[in-house]
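We show some of the complex, not the whole, and keep each chain where it was.
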Amino acid sequence: MAHNQFEPRHYYTTIGNHPPVLEVDPGDSVSTTTVDALGRDASGNQVAERGNPQTGPFAVRGAEPGDCLVVRLDMLHPNRTVGYTRGVVAPNVLDPGFVPEFEDELEEELVHWSVDTHVGTARVSKPEGLLAGVNLPLDPMVGCFGVAPPRGQAISTATSSTHGGNMDYRGFRQGVTVYFPVSAPGGLFFIGDGHAIQGDGEIVGTGIEISFDVTFTLDLIKGKTIGWPRAESSDYLMVAGNARPLDQAVQHATTEMVQWLQQDFGLSARAAHVLLGQSVEYDLGNIFDPAYTMVCKMSKAVVAAA
Amino acid sequence: MAHNQFEPRHYYTTIGNHPPVLEVDPGDSVSTTTVDALGRDASGNQVAERGNPQTGPFAVRGAEPGDCLVVRLDMLHPNRTVGYTRGVVAPNVLDPGFVPEFEDELEEELVHWSVDTHVGTARVSKPEGLLAGVNLPLDPMVGCFGVAPPRGQAISTATSSTHGGNMDYRGFRQGVTVYFPVSAPGGLFFIGDGHAIQGDGEIVGTGIEISFDVTFTLDLIKGKTIGWPRAESSDYLMVAGNARPLDQAVQHATTEMVQWLQQDFGLSARAAHVLLGQSVEYDLGNIFDPAYTMVCKMSKAVVAAA
């Protein structure tokens, strides 16, 4: 069933056991909107408090702890023409003691971007003249999404953990399917923090923050227990590990990938280890917020041949 | 001038102020060979002790501390048909307490690979039957190379720092130009540890370890002081940061990239920060050895437009 044009009336800045705004059946799809990280909607109105306010939660009938919630990102579409970024690489991403000196100051500490979804590019609109020759290709992605975490926790949308959250990974784009571990009845799916474009790491603390029209399909794998968010694109298996330091995020993501290859793709432990050694890839997600994200990737073609 | 077929007679397992085996002029190219990480040459003979033994050092006339040594990797060619990998993802890349259980044991703890440079693929040859359907595309790269480090140090080829060393980055492939900071007269360039293929991170502790025929061109930029290894491919600017944890490697690489964009490409601090924020990329090098490597990348086309 398709739930069209679900209109959010409330936004959460924690991902937790909040009452569902809509309950759907496994296989249903939902069309709705998300506001930007600052809480502004398609018209630029401030309708939520800042800090990655989330649309949802959406409950899936029958979802119980120990299940796996499946989210297909059917459509991620910026629904206005202006986006915002910060203009300073974060101090935690630069050498301690390296203090950049800027020639200018920024109004409201934000750079404005003009986002053209027809041409498919974005360019700086303010400060005028900044990076005048640069048109970056759009690549819309979800910065922060996930499900209610374990133990009845309510976790800030500034951070991430096993339940997903603020992972800021460029690979969470349209067409990708994401798997989350269910820890609460209904699963409780939240989504927000759309980026028209983002560099790896979200090292200025923002992508091009913008409101989205989104459509996603929610499904359920009963009795399938996973440890960390998993995902599939047409070409890749992906696992997100969320922790600090990055070394630990790598450990979480790699361990989960080893288990995935063995459990779901029939590889022996030896085959999984040997194959990972020579064909694994890693991408960097968020390296700005309390928890960092590393994504462990494997080519589906390579895994299929194994 | 081309120094053809320089034949190494000695290999070093530290990168330090060792007497040069050949002195060349800026702009000269050198053709020589490297043994594999285990010290075995093109014929499979053990001619050096294990641990990334290096060919060199090659001195460049006129190189002095404060200069920049330029290395173009003209050719990196596996010169035999068998390579070796380990078969276990390293414990420091897996969750603490996660102990894999293998169905088999490995002879000499090594997996053997058949490397076909004509077809351009590698496959496991021993244990027989392991990953029988998998043919991985060759992508030869240098695991360990660099120049004499500062303060008269001699640093193990197991690790890396500002001088380069064991960075195990897949992007150090044929056609790439690498820049190292000169800390000793002549610069003293070392090269070894060829991999026919390697997954990101070298997470089993090896790529497909193999001996190489190599050709490289050495050049000099007088008075150009850099902090970390920089590199250029046809498409990318790259900086390697080497440290633990990965977070610190990211800090080194990003800070160096900010400075590179401002100093050599004329970007203002603001332009550099804003552009990095939305278009930076990161790759993972070594995450096995004492120092880890993260590479900060920027598209040359994007930088040129800025």
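Per-chain numbering from 1; labels A and B assigned in written order.
One rule holds in what follows: contacts are C-beta pairs under 8 Å (C-beta built on N, C-alpha and C of every residue); 3 or more make two chains touch, one makes a residue touch a chain.
Source: prediction; values computed, not measured.
Trainee: Wait, 2 copies are placed, so what's the full copy count for the complex?
Mentor: Whole-complex copy count, per this file: 4.
Criterion: only the chains that are shown with their structure count from here on.
Trainee: Please report how many Å separate the Cα centroid of chain A from that of chain B, as a whole number.
Mentor: The answer is 32 Å.
Trainee: Note which residues of chain A are touching chain B in the complex, please.
Mentor: Checking each residue of chain A against chain B gives 85-89, 92-96, 98, 100-104, 106, 111, 122, 124, 127, 130-131, 133-136, 197-204, 206-208, 244-247, 250-252, 254-255, 258, 268-271, 273-284, 287, 292, 294, 302, 305-306.
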